[in-house]
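Here the complex is missing a single protein chain, while all its other protein chains stay put.
Up next is chain A:
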């Protein structure tokens, strides 16, 4: 069963491939959508009464905020350290954990689906995907990585049964990623895809590497030892990938 939900400023595509009655699948999808809207309401920087907005105004502190927000803040701090400061929830001044929240919320949604008995599904939130199990026709999920200049073409095709694929790029929304060291828009890399166990981390790693520019190639190569593979296209059209990228055959 497939569903597309407009939430968090993007379109989220959900496919459940489990062989279960339609009513049950429908209920699982509704639960996922309910959670994503809840996250949007609680964590959006555009909503005046969200927890993040209240923290920005000083109405919430790290002590008085929800466990979810505290977990997000801790993760952002860890990522700031692990990315040499290139993933920075305070890059624009006030707190903005959006770069982590989307991947994290989808990771949580996929965990909930699994806990509810759905072992075969994927959730694609605006181009960042978490998948489990197998395709409705059997076999792994085949995931294309969009060609960074031609929207209807693919530059890689991956095959995964359990994992996450996140892509950050400058081609879709222009200069929206900044190098926190220079304050300038990210330059050098046009598309960065990170593949690994957690969508929350893969998404943040891809954004950090994009912000680094070409030095991000070396940084990404080191992530492979932690189980995070990558595929990158530079501004001048060179392509790079790590040795264990799960390319489809």
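Here is the rule we go by: a contact is a pair of C-beta atoms (placed from the backbone, for glycine too) under 8 Å apart; a residue touches a chain by one contact, two chains touch by 3 or more; residues count from 1.
Following the convention adopted for this analysis, contacts and distances are computed from a predicted model.
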(request) Given the options "FMN-binding domain-containing protein", "Gluconate 2-dehydrogenase subunit 3 family protein", "Phosphate transport system permease protein" or "ABC-type polar-amino-acid transporter", say which is the protein name UniProt records for the missing chain. (result) "FMN-binding domain-containing protein"
(message) Touching the hidden chain in the complete assembly: which of A:15, A:51, A:88 or A:107 does that?
(response) A:15
(message) Counting contacts across the full complex, list the positions on chain A that touch the omitted chain.
(response) 2, 4, 6, 9-11, 13, 15, 84, 102, 122, 124, 126-129, 131, 135, 141-148, 150-157, 165-173, 191, 193, 217-222, 224-225, 230, 232-233, 237-243, 248
